[in-house]
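Just one protein chain is left out here, and the rest sit where they should.
The letters A, B, C, D and E name the chains in turn, as written, and every chain counts its residues from 1.
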Amino acid sequence: YAAWAAGLFTLLGLAQLAPRIPAVFDGHTTIERWEWMPASGLDLVFRLDGLGLLFALLILGIGLLIVLYARYYLSARDSMGRFYSYLMLFMGAMLGIALSENIIQLLVFWELTSIASFLLISYWQHREDARQGARMALAITGAGGLAMLGGFVLLGEIAGSYELSVILASGETIKAHPLYLPMLVLVLLGAFTKSAQFPFHFWLPNAMAAPTPVSAYLHSATMVKAGVFLMARLFPALSGTPEWSWLVGSVGLATFLVGAFIALFQHDLKGLLAYSTISHLGLITVLFGIGTPLAAVAGVFHIINHAIFKASLFMAAGIIDHESGSRDMRRLNGLWKYMPHTALLAMVAAASMAGVPLLNGFLSKEMFFAEAVSAGTHFQLGWLLPAVITVGGIFAVAYSFRFIHDVFFNGEPIDLPKTPHEPTRWMKIPVEFLVALCLLVGILPALTVEPILYVAATGLLQTTPPDFDLAIWHGVNPALVMSVLAMLGGGVLYAFRARLFACHEKYCGRIVGKQLFDGLMSALFALARGLTALLDRGTLQRIVLSFVLSVLVLGVAGFLGSGSPLTGQRGLLPLDGISLIAAIGLILAAIGTVVMHRERFTALVLIGAVGLVVALIFVKFSAPDLALTQLSVEIVTIVLLMLALYFLPQRPARQSGNPRVLRDVAVAAAAGMGAGLLAWSVLTRPYETIAGYFLDNAKPGGGGYNVVNVILVDFRGFDTLGEIAVLALAALGIFAMLEHLHLPAPRSDSQGRPWNWDMHPAVMASLTRLLLPLALLVSIFILLRGHNLPGGGFIAGLVTAVALIMQYLANGVTWTQSRLPGNMHPVIGIGLLIATLTGLGSWLVGHPFLTSTFTYLDWPVVGKFEVASALAFDLGVYLVVVGATLLILIHLGLMHSTSQERSQLPEEGR
Amino acid sequence: MDYLLSFLIVTGAAFTFIGSLGLARLKDFYTRLHGPTKATTLGVGCVLVASAVYFSLHEDGISLHEILVTLFLFITAPVSAHLLSKAALHQQLDSLTPRKGKADSNLNERR
Amino acid sequence: MNHLVIAPVLLPLLAGLVLLLLRPLTIGPRRLLSLLAVAAQVLLAILLLRQVGGGDILTYALGDWAPPFGIVLVVDRLAAWMLLVTALLALFALLYGVRGIDTRGRHFHVLFQWQLFGLNGAFLTGDLFNLFVFFEILLLASYGLLLHGGGRLRTRAGLHFVVINLAGSTLFLFAVGTLYGILGTLNMADLARQVAMLPPEHLGPVKAAGLLLFGVFALKGALIPLHLWLPGAYANTSAPVAALFAIMTKVGAYSILRLDTLIFGAAAGSLSGLISGWVLPLALATLVVGMLGVLAATALRQQIAYLVVASVGSLLTAFGLGSSAGIAAGLYYLPHATFAAGAFFLLAGSISRRRGEHDDHFLPGVMLTDRIVLGTLFFLVAVLIAGLPPLSGFIGKWLTLKAAVDHAWMPWVLAVVLGTSLLAVIAMARSGNVLFYRSEAPEANRPTVRTERLSRELLPAAGLVALCLALVIWAGPVDEFTRATADQLLAPETYVRAVLGTDLAPGVRPGVEP
Amino acid sequence: MIETALYIAFTLVGLAVALAFWRLLRGPSAPDRILALDTLYVNTIALLVLFGIHLGNNIYFEAALLIALMGFVGTVALCKYLLRGDIIE
Amino acid sequence: MNRLLPHPLLTLVLALIWVLLVNELSAGAIILGLLLGWAIPLFTRAFWPERVAIRRPLTLLRFIIVVLGDIVIANFVVAGRILLGPRHVHPAFVAIPLDLETDLAISLLANTICLTPGTVSAQLSPDRSQLLVHALNTTDPEDVVRTIKQRYEAPLKKVFES
Partner (left out) sequence: MEALVSLVIGVLTACGVYLALRARTFPVVLGLTLLSYAVNLFLFTMGRLTIGQPPVIDAAAGGYADPLPQALVLTAIVISFAMTAFVIMLSLKARAELGNDHVDGRDDR
């Protein structure tokens, strides 16, 4: 069914095309547009002119034959659906190339053909060569496509539009633009890679791992023509400059020669055809490179002819492979006897390839020779061009001879897997049809091909094409002489093949593009691995180091680049003794932490002192709330660190060598200097802030005297909501993370002493119990007064938490846990909910989220007191802090007991 | 009244200082422990009382909440000291006194 | 006052809260609730996008305190765009997550919702310190999510991720502090105003702070050399989380764009262009380094992680061009890169669980079950990621190149973007080849995968791919929107006027009586 | 008068702080350092209260209260660590 | 009574402390203090399983006064030793046999020892029969034992354990 559907699809395409053909022959260019990205100049625009029509017909016509052929070529084990859907994807994309008006759109289809080609080459996925060939083709044509994208972007910029109508009309502007050469190179890279031009040709032979219908269709008739199509398409806009001629001409010529030369030495039938295809593509390229209108017409003509004879040759080769089980010409011999019909067809097509008169290949080759001769008259040593081309022609004839003689004659087949025989009728029909075309065009060019060639040339040149004469006999002229020389030379060359092959084996066997490509690829991968490993060692130290260094570079660059002074003009505060003592103490303790960080307990005690002095600094510089917070956080942090320290090695071995330590000291010192100088530069500068507003509005607008607290719960309550969400998240994250965690508890301390027997010293236990109500009272006090005096929900929450931690410390987990609500999740949830709902409450009275309100109540006996929504918010904060802190600590405290007695775990739901 | 205040302030500070001096100066942990736990409680106590007096005089209404801190320190400081010496014994820190066998043998535990 | 502005922040917060309080419920209803909440966020984002599509800038003064004194939420086109991208990505990531991964650890849904809380807040806030707070929310949620499910490598990656981000948060505060210390404000619009009238003798600290802030955002965005945290973190977490993380680097990119266009934008006088001078070279270098990492990767998820690095390079290359067209190209590329990476991570999850002990390593393993479907999807994603036509990656790349044409760095941009695209093609071809074509282990080794309804398993990844397709089909409207967005960003005075009600020109600070 | 007293007091307490720091850094044993830290906390209370009198503002009273509480918890926890390793068991 | 008001004494103490905390003597403060003094014990009931009974308040008061006086003396004594220098310190460990049985009483004794002349309670034996005390400066350990037992342990025994 897949084949039927594909056939139907192709016919449908032809049917769509048919009604539009007459307009083209009338000289009109049909443009159809669907808006896509008009603002960026990319619409879906299709253009049907002669050139496009010619290609569309080739694509659909040969496509239809291939669909038929492949139906019988593929075996029952192959997935027809997959094959045909890829094939149709390709056909659609190829049509898209032929019919695009917008070059970006053209590129889209262009890359799609590469993708389709990749899929089709790797169709037999189990074969290594298929996979490699597909990847190579994708890499090369993909690279070209990308270059072309660059070229097209430049072209669009130069021409002011991506649409061919504009581009083709502004050839003069384009050629005069300073970006012409880079643009040209990029565009041509695309074309050359796609059309397998030297030195990018080597992907094509490797693509022969594809099923033969694919080779016939994509890799000879259509896709590889996309490159030359592009040269034809952009011919009026880009050609006619020396750059064009030299680039296109020389690459084409090299390709023509190299392809023809290598083709002769291929033993694989498809290999020969592949290199021959390369050579012919070179031929066409040379024609476009010559740059005259007539040469371009010849180029188009050869595109048609090559598509016809090469497709039939590939199909014939496919038949031979299919029916004999081999493509090796050293084993294939004398097939004339086994499959005379196929042999005849193949021989006619091969003759056309060789340029034998009365066949279509002869006509375009004659034009090619003629154009080469006339082009050669325009520069010094111009005779070299026809001479060199004749040499190429000799090889072309020789490999064509080989194709005929080595396969169908030359003795008996050697050791073939199958006994060859004629294929089914339906497999031959496409070949017959194409060979018939070879003959028809070859004998009656004016009746068959001339009209379509004429409109195609019109489309190509965007003007009336020059007169051309498709006669078989032009009289004796240089071109005919070249043809004859090629024929004779080819025959002679083939006659001496044995010696030639030996010679080739000896000297040229090694130089294969594939190996070069593979080497390049492995070098690329090695480079990638090397560079990546150099940067990304997967170590945290590297990550942190690169961060610190980057930050230093950024900060220094920022400051130095500004040219402003380090120190500002602000008056400074005098120094006093106590501050000095405290600061020195802090600095020594901090340095002590660093120096003694391997004695972890000591480091911990020292960092406690650092935290205390930080709190003192807050006190000194008028921040009581901060001091309270810092003090509470400090203790909880130290308790946490101790809980952790229990499970970590106490005195680890020294890790870093001296060089690393020195480096880190230098980096750290630089970072410290940076931070200190930045602080200095700001502290010494005068400033003006929005703070006045808060001081003015805290009481009248926020109902509190403690401006810091009013900012926290009111002016910037949203920050606080986020902050408690962070705390809640930390608790939940820790809870989730510690689940199922088992840590071996050390049985002795760092000096190897076993732990003390006294789990809960009685003195501590009984007196801390005494402290609990006291501490709770203090925490409520701090909560309630926060709005007007230092304090607030956060500090209160921490005090409560610390009071409860004290119980854990003194009386143990089991004892305390049994006296507290087991599950802290609801506490966190409700706290956050209260805070959020307090914020949402303001919606009810038509204010934005978190708008506060407060009022004064005057109750008998109690007196006048303030009720503020901010207090509810602070209560939420309080609950989250208590819940989160306890959830974290308790769970950690429980951790080592989990391994022993899981049953004691408080039930925390998922 | 200023004299009383000044006296309290200086006395308190002096005791605080002496406590820390003991911490710095004495030769073994157990003796060092005495300084801070005692001297500082009284030292800080004096300063707190000074504060109470000062704010009772200088602001309307008496200020007695400083007593809370004092009370709190009186409850906690001995517990800290007790635990510290317990820890020091556990770590078998050297003492200036040769420990008497009788006193320790049953105390210097191993459960 | 339009409560819709704050809805994308409150909805996930409340959803997470309700999910937290409803823990006793079975997983079914909670999954449904979580999904509904995310779906509602998609709707909210669309509603907001419609409201700001015409060029209006919506503001929301929290607590009814006028900016710059209170915190203000601001929705312009960019913010709405980011919200929509986030919500869509989250929806599909969650759809994948509810297929069982969510029960491999605690609190998945709460963390997920609050991750969105943080993300949405970061996109909406107009206050620099509030941005810090939302960064912390999204980071903490991401820590939890990253570690979800546990495991050796995941824990190590988590440790690295957390530590470096803590360092980043510290730097953020240094930068914010310095800006406040000199400019005396935190509101981003007000900062823009103050920067515009900064006396030259104070340039130093502000410049340093601006670049430090850029450093923070570059860390989040994984610009080299600050990208080193990303490969480990993204490669070792669970599939839905990695997919969701595809947006995390974009938060960094978003912040860089805001910083660059608003605070150090066109009106910033001598500070104008402070950031953009660094963005383009670093972005190009990131693209190269990222793509080399893609080539060097030895496992699929590692490769995708490097692709994320590379995509940041691409994105910031576009932003770094600084022109309207460049920014627009970046804004087109942003959802593409996000969805594509998300889809790829989800797909990688499905692939690796079918490869048994080979996991996602690039070793010839067993022939995959469901090879055709997975292969097709892989192919589509590879085409997307490699930026091949006709999918959105190509359009984004083309738009970037187009914008680069008249930039002084054009040759570099062209060379790097095209060169790295080739590397991507090569790398993707190799990965597909190893994972789908080569099978050297006997069939018997194939892990038995519970293939409960393949369509359901692949729906999320396919959905993300479909979103990329939508980006192609509706490329026109998207293109127009992103161009309008870019124009809006390049006219920061409209933003400032919408927030502060005053012009960017020097003047008295509103609300402060002399 | 009071100012002079305060000046003397600040000097004495400052010296006390310095001595406590000295012991903290010097050690030599872990209990010594804990004791030094505890002393530091207590000295800080004195410092705060003196500072409050000096400023004529008792807004720092709660800080003193909290230092007392937190210093105690810290000391207890550190001692417990030395004794048992696991402080919450 | 027991369920609703677990520790009436504590309630009063807390109310008093509350008034001290807010540092103002007003009706509002007292009412709130009583309220909290009632609520907090209720909440922490589980932490105080047994009601603390004080048998002889007067003995307790006298004990407190004695201790306060001793604290002052102790401070001067210790201060003197410290100022004199390390050479004037003769420390010793002394084991005190205990008659007290309840944890609270033992703890209070330990505390008192710490606060008073030259002694720090160092360690309680596992069976709670002995308290090891470190004396800063003593030549006669027996005297230390005697003083502690008579001056502090006896009144505590009377107040809490009779």
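By our rule, a contact is a pair of C-beta atoms (placed from the backbone, for glycine too) under 8 Å apart; a residue touches a chain by one contact, two chains touch by 3 or more.
What you see is a predicted model; the values in this text were computed from it and never measured.
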Touch partners, limited to displayed chains, of the chain removed from view: A, C, D
Selected from A:185, A:358, A:387 or A:640 as touching the chain missing from the view: A:640
Options C:2, C:51, C:103 or C:155, residue touching the unrepresented chain: C:155
Candidate in contact with the missing chain, chosen from A:11, A:446, A:471 or A:580: A:580
Listed residues A:377, A:464, A:522 or A:539, member touching the removed chain: A:539
For chain A, residues in touch with the removed chain: 538-541, 544-545, 548, 570, 572-576, 579-580, 583, 586-587, 590-591, 593-594, 597-598, 600, 603-604, 607, 610-611, 614, 617-618, 620-626, 629-630, 633, 636-637, 640-641, 643-645, 647-649, 652-653, 655-656, 664-665, 667-669, 671-680, 682-684, 687, 689-691, 694-695, 698-699, 705-708, 711-712, 715-716, 719-720, 723-724, 726-727, 729-731, 733-734, 737-738, 741-743, 788-790, 794, 884, 888, 892, 895
For chain C, residues in touch with the removed chain: 129, 133, 136, 140, 143, 147, 150-152, 155-156, 158-160, 162-163, 166-167, 169-170, 173-174, 176-178, 180-181, 186
On chain D, residues whose C-beta touches the chain left out of the figure: 55, 57, 59
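Note that only the chains that are shown with their structure count from here on.
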Smallest count of steps, each to a touching chain, taking chain D to chain E: 2
Taking each chain's C-alpha mean as its centre, the one farthest from chain B: A
Higher-contact pair (C-beta pairs counted), B-D versus A-B: B-D
Most widely separated chain from chain D, with each centre as the mean of CA atoms: A
Distance between chain centroids, defined by C-alpha means - chain A, chain C (Å): 16
Centre distance in Å when chain A and chain E are each reduced to the mean of their C-alpha atoms: 74
Two or more partner chains touched - positions in chain B: 19, 21, 33, 35, 41, 43, 63, 65, 68, 72, 75-77, 79, 82-83, 85-86, 88, 90-91, 109, 111
Inter-chain touch pairs (all): A-B, A-C, A-D, A-E, B-D, B-E
Chain C-touching residues of chain A, taken from the complex the two chains share: 35-40, 42, 104, 107-112, 114-115, 118, 122, 125-126, 131, 134-135, 138-139, 142-143, 146-147, 149-150, 153-154, 156-157, 182, 521, 524-525, 527-529, 531-533, 535-536, 538, 540, 542-544, 546-551, 554-559, 561-566, 568, 675, 678, 681-683, 685, 687-694, 697, 701, 714-719, 721-723, 725-726, 728-730, 732-733, 735-737, 739-740, 825-826, 828-830, 832-833, 836, 840, 842-843, 846-852, 908-910
Parts of chain B lying in touch with chain D, wherever the complex brings them together: 2-3, 5-7, 9-10, 12-14, 16-17, 19-21, 23-24, 29, 32-33, 35-36, 40-41, 43-44, 47-48, 50-51, 54-55, 58-59, 63, 65-66, 68-69, 72-73, 76-77, 79-80, 83-88, 90-91, 93
Chain E - residues contacting chain B, complex: 17, 20-25, 71-72, 74-75, 78-79, 81-83, 85-86, 89, 91-95, 107, 110-115, 118, 120-123, 125-126, 130, 132, 134, 136
